[in-house]
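Of the protein chains in this complex, one is absent; all others appear in place.
And now, chain A:
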Amino acid sequence: MSKAFTPTTAKPGVITANDLREGHNVWMCDDGWTADPAQATLFEDEAIAELALLKAIGQSDLVVGPYMVEARRGPNGPEPAHFREAFRQTGPSNYYHGIQAAKKTEASHV
């Protein structure tokens, strides 16, 4: 688990967790949770982010272990700022499994 992170304008963040029933990685978005990290809500305001994280923690019927983590603004949406989060989005090195397979993208494999 990453260390506690508080987003700012300079270092925005996203909220991520695992889906309760299936276990796969999900990100908080404007209307709930998504398996597409590019659709995640990017938080820049500390107070709004804290409220959102409390809301996520309260949704334990949907997700497990939500946490806030740093992300970068990308042309298509939030991008991971740390390699751990990148691996959560690209799946394991040895197999084309996980979220990248579910999305059926042609993204390069780590």
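We take it that contacts are C-beta pairs under 8 Å (C-beta built on N, C-alpha and C of every residue); 3 or more make two chains touch, one makes a residue touch a chain; residues count from 1.
Note that in this section contacts and distances are computed from a predicted model.
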Complex member absent from the view - protein name from UniProt, among "ABC transporter substrate-binding protein", "Electron transfer flavoprotein subunit beta", "Maltose/maltodextrin transport system permease protein MalG" or "Nitrite/sulfite reductase": "Nitrite/sulfite reductase"
Contacts of chain A with the absent chain, listed as residue ranges: 1, 18, 20-25, 60-61, 64-65, 81-84, 87-88, 91-95, 97-99
